[in-house]
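Complex shown without one protein chain; remaining protein chains in place.
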Amino acid sequence: MEIIKKAQAGSFESSDILILAEKPKDTKGRVIQLNSIVEKQYGEMILKTVSKVLDEFEVADIHLVIHDKGALTTVIQARMETVLLRASNNQKGTMY
Amino acid sequence: MKQKRRTMLYIPGNNPAMLIHGGTYGADSLLLDLEDSVALEQKDSARILVKNVLKNINFYDAEVCVRINHLDTPFGMEDLKEIIPLKPDAIRYPKTETIEDLKRLVTVMEEIEDQHEISHDEIKIHIMIETALGVQNVFEIAKLCHRLDAITIGGQDLTADMNIKSTKDGSGIDLARKMIVMAAKANKIDAIDTVFVDIDDEEGLRKETEKSKNLGFTGKAVINPRQIDIVHEVYTPTEQEIRKAYKIYKEFKKKRTEGIGVFAVDGKMVDAPVVARAKYTLELAHINLQEI
Partner (left out) sequence: MKNSLNRNIPEFINGIGKIAPFTGAWNKLKKGWMDEITISPPNKAKLPHQKKLTETLKEAIIKTSPKNGMTVSFHHHLRNGDFILVEAIKTLAGLGIKNITLASSSLNNSHSELIKYIKDGTITKIWTSGIRGELGKAISKGIMENPVVIHSHGGRVRAIHTGKISIDLCIIAASAADEEGNATGAVGKSAFGSLGYARIDSRYSKQVIVVTDNLVEFPCFPLSIQQNFVDYVVKVDSIGDPTKIASGTTRITKSPMDLRIAKLAADVIEKSGYFKNGFSFQVGAGGASLAVAKFIREKMLRKEIKGSFLLGGVTSYGVDMLNEGLFKTIFDVQSFDAQVSSSLYNNKNHIEISASLYANPYNCGCMTNKLDIVVLGALEVDIDFNVNVLTGSQGYLRGASGGHCDTASGAELTVVVCPSFRGRISTINKRVDTIVTPGESVDVIVTERGICVNPINVELEQELIKTGLNVRKIEDLQKEVEEIVGTPKPIEKTDKIVALIEYRDGTAIDVVRQLKAIE
């Protein structure tokens, strides 16, 4: 899947996660900036979850900025899927 | 045992915090909403979130229903495609107005179910009557298919459709309520009353719930978990009522084996309608009729 435009999904609300995605500028590969209120406890697990979704959708190049407010894995997966579909213009059943 | 639907808790489908705790409030039924509580730009986001939540979140004993968007919108079809495979207990269809509406929904659902080898009677359908046309057609719609299990009245949208003010006593939608109940009763399915928006007005909620119970509604939609206990209290028979119903039903079973149809309990005549009411009380109290 190719990331062709900027997109975001999720929110700053408690138990949610806000994910901003765009094509990486001047670099290739996956650039991920994570900011989480449970960094110490779950930072690693969140990155693993994010990577897994990127693998599933076969995303090679992406720049992600993530603000996590203690979202559960299933919520992270959902928001990742949403942002990837939006950023690759592959969403279905939307206004766009 | 028949699914209890005394309370149906509405949960906005794009709200993770509310979704993950949805099953812990004791509501009989949950409505994960992809429709009116989700902003137009977030329809895709909510759909994917609800899909994930259906897969991974434990809702314990609650019935899990999903309100999809109408098939006339750009969202409805995709909602069904993503949600049906996860087999929620029911799909709630908003703004049902004609039998064509329902037929169309059923056709789409069956197509998707066939693709995923899901039988056609697993997932129930609940319809929402939210327009005057819907009210007019409710009798026809209600008898259309056997997987239709409940009818809800959407008070907010209905008053908008009718161009009237929404009043606390609900006088404007009184006829609509009664027609919906009648259609539900005629087909022996549930009728669920609309939401009571003033969360802080506990007395008001109790009064309205009592009124709707007396009209024949079998449950009420709630928008905040704080409303659940009050509605349950109204729908829970008292100790006295249960004891009386138990007595009547027990006697009824006994007399039935003896071939007697009408008899007396505590000096009062008991015939078929009395037995039916006793049965209903016992069901509300969640007592297994087989064990009596």
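We call the chains A and B, going by the order they appear; numbering starts again at 1 in every chain.
The rule is simple: contacts are C-beta pairs under 8 Å (C-beta built on N, C-alpha and C of every residue); 3 or more make two chains touch, one makes a residue touch a chain.
Computed from a predicted model, the values in this text were never measured in an experiment.
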(message) So there's a chain missing from this view; which of the remaining chains does it actually touch?
(response) A, B
(message) Just checking the interface: what residues of subunit A touch the absent partner chain?
(response) 14-15, 37-38, 40-45, 69-73
(request) Over the whole complex, note the residues of subunit B touching the chain we left out. (result) 20-21, 24-26, 58, 224-226, 229
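To be clear about the criterion, only the chains that are shown with their structure count from here on.
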(message) Considering only the defined contacts, which subunit A positions touch subunit B in the complex?
(response) 9-10, 13-16, 71-75, 77-79, 81-82, 85-86, 91-95
(message) Considering only the defined contacts, which subunit B positions touch subunit A in the complex?
(response) 15-17, 20, 40-41, 43-45, 47-49, 51-53, 55-57, 74-79, 81
